[in-house]
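Notes to accompany the following structure.
Left out: one protein chain. Kept in place: all the others.
Let's look at subunit A:
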Amino acid sequence: MDTAEIEAKVIQFIATKVENLDTSTISRSSKFEELGLDSMDTIQLLFDAEDTFGINFDSEEAKGFSSVGDIISYIENHQAPASS
């Protein structure tokens, strides 16, 4: 998946976790706290990403995530190369 597709998916996941969130306001720099994501929401968000992108988050590294961009960058760097 390219970056635009990853971003769209992650934003879609976030939208299911916060009531009445205007998704147009979400960017890579958006902090979880600003979006209204609590710690359970963040755990669920990582699960959604693992399930969709076939990756495993390193739990220590994931503890340091605070923004949407942190998750997207991790996915970009760890997703399996597309088969040719």
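By definition in this document, contacts are C-beta pairs under 8 Å (C-beta built on N, C-alpha and C of every residue); 3 or more make two chains touch, one makes a residue touch a chain; residues count from 1.
The rule is short, and it goes like this: contacts and distances are computed from a predicted model.
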UniProt name of the unshown chain, from "Amino acid/amide ABC transporter membrane protein 2, HAAT family", "3-oxoacyl-[acyl-carrier-protein] synthase 2", "Allophanate hydrolase" or "Sodium:solute symporter family protein"?
"3-oxoacyl-[acyl-carrier-protein] synthase 2"
Where the missing chain touches subunit A, by residue:
15-19, 40, 43-44, 47, 50-51, 56
